[in-house]
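To start, the structure itself, in structure tokens.
Only one protein chain is missing; all other protein chains are in place.
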Amino acid sequence: MDKLIWAFIIGGSICVIGQLMLDGLKLTPAHTTSTLVVVGAILGGLGLYEPLVKFAGAGATVPISSFGNSLVKGALQEFESSGPIGVLTGIFHITSGGISAAIIFGFIGALVFKPKG
Amino acid sequence: MSIKKKKELSPTQQEYQQFAQEREPKRPIVLNCIKAFIVGGLICTFGQVLQMFFIKYFHFSKESAGNPAMAVIIIITVILTGFGVFDHIAQFAGAGTVVPITGFANTIASAAIEHRSEGYVLGVGGNMFKLAGPVIVYGVFSAFVVSLVVVSLRALGVM
Partner (left out) sequence: MLTGHQTWVFETKPTIIASAAVGGPYEAKGPLAPDFDLLHGDIRLGQDSFEKAEQKLQEQACETAIKKAKLKKEDVQFLLSGDLINQIVPSSFSARTLAIPYLGLYGACSTSMEGLSLASLLIESKFAKKALVCVSSHNAASEKQYRYPTEYGSQKPPSAQWTVTGSGAALVSDKGEGPKVTASTIGRVIDMGLSDPFNMGAAMAPAAVDTLEAHFRDLNRDPSYYDLIATGDLGRVGHKIAGDLLKKHGLNIPEEILTDCGILIYNKDQPVVMSGGSGCGCCAVTTFGHFLNRMRKGELKKILVVATGALLSPMSYQQKESIPSIAHAVSIEI
């Protein structure tokens, strides 16, 4: 039960950070999400994102910052198993599911839906 | 948007910009943050419920339950985008829908659906990543740099 509460609080807080970037710093959504991804990657590299995931569950994995963390995690895992080239080959390992799903279902959406305006 | 180089503007222009800024309606930052917190929090909580559901009934492990949960959220986002509902939710929620994976899925779905009129190859295929591109490019590049730094620091015995 408190897993759900922390997911709500942490997830909501990361969104508030995003809102402050949109309204306070007047960044576009593209700039905001790109920044959060980079921050997620840096925190992932420092080993600080995983503890947040353990603690907040989906509150840390659903926001886009988790994408950055997963990219780094994938690269480092592949480095452990196949050496330096792993930094290139492993990047999309963990995130492959999310990106593939977005492309596949986005395309199906384009087949099925017409823009409403 | 970058910060405008104020010193390149003439005094009249600077004076006018000040004049215009005083008359610009202030964005309701506090209200927007509350809405973002609630909607973003709810989406993440829903993601948590999905993960628990997939662990209990489909025997996914704690690590791998994130994948089907994410796929479900992505499918729901595409459907809401297609029915013309997502943009109304987003106008209300702001970062509450932009920051979670819903934002990423919406950029791909909305661009793909919008450019149908230009054909499936150049229109849909060519424009799908128009708005999602920056996240992928900067995500991958920063992950690459971070990984190199981490690997080097570990080799030097620092990490």
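Letters A and B mark the chains in the order given here, with residues in each chain numbered from 1 onward.
Here, contacts are C-beta pairs under 8 Å (C-beta built on N, C-alpha and C of every residue); 3 or more make two chains touch, one makes a residue touch a chain.
Just so it is clear, the structure is predicted and the values come from calculations on it, not from any experiment.
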For the chain not depicted, the shown chains it touches: A, B
Residue among A:L22, A:I42, A:A58 or A:I94 touching the omitted chain: A:L22
Sole residue of B:I75, B:A109 or B:A143 that reaches the chain not shown, by the stated touch rule: B:A109
Option from B:L42, B:I89 or B:L148 whose C-beta touches the chain left out: B:I89
Of B:N32, B:Q48, B:N67 or B:S147, the residue in touch with the unshown chain: B:N32
Residues of chain A (touch criterion as defined above) contacting the omitted chain: 22-23, 26, 28-29, 114-117
Sites on chain B contacted by the missing partner chain, in the whole complex: 1-2, 4, 8-9, 12-14, 16-17, 19-20, 23-28, 32, 81-82, 84, 86-87, 89-91, 93-95, 97-98, 102-103, 106-107, 109-111, 113-115, 117, 130-131
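Rule of thumb we're sticking to: only the chains that are shown with their structure count from here on.
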Separation of mean Cα positions, chain B and chain A [Å, integer]: 9
Residues of chain A defined as touching chain B within the complex: 3-4, 7-24, 26-34, 36-38, 41-42, 44-45, 57-59, 61-65, 67-68, 71-72, 74-76, 79, 84, 87-88, 91-92, 97-99, 101-103, 105-110, 112-117
Contact set on chain B toward chain A in their complex: 1, 27, 29, 32-33, 36-52, 66-67, 69-71, 73-75, 78-79, 81-84, 94-96, 98-101, 103-105, 108-110, 112-116, 120, 124, 128, 131-132, 134-136, 138-140, 142-144, 146-151
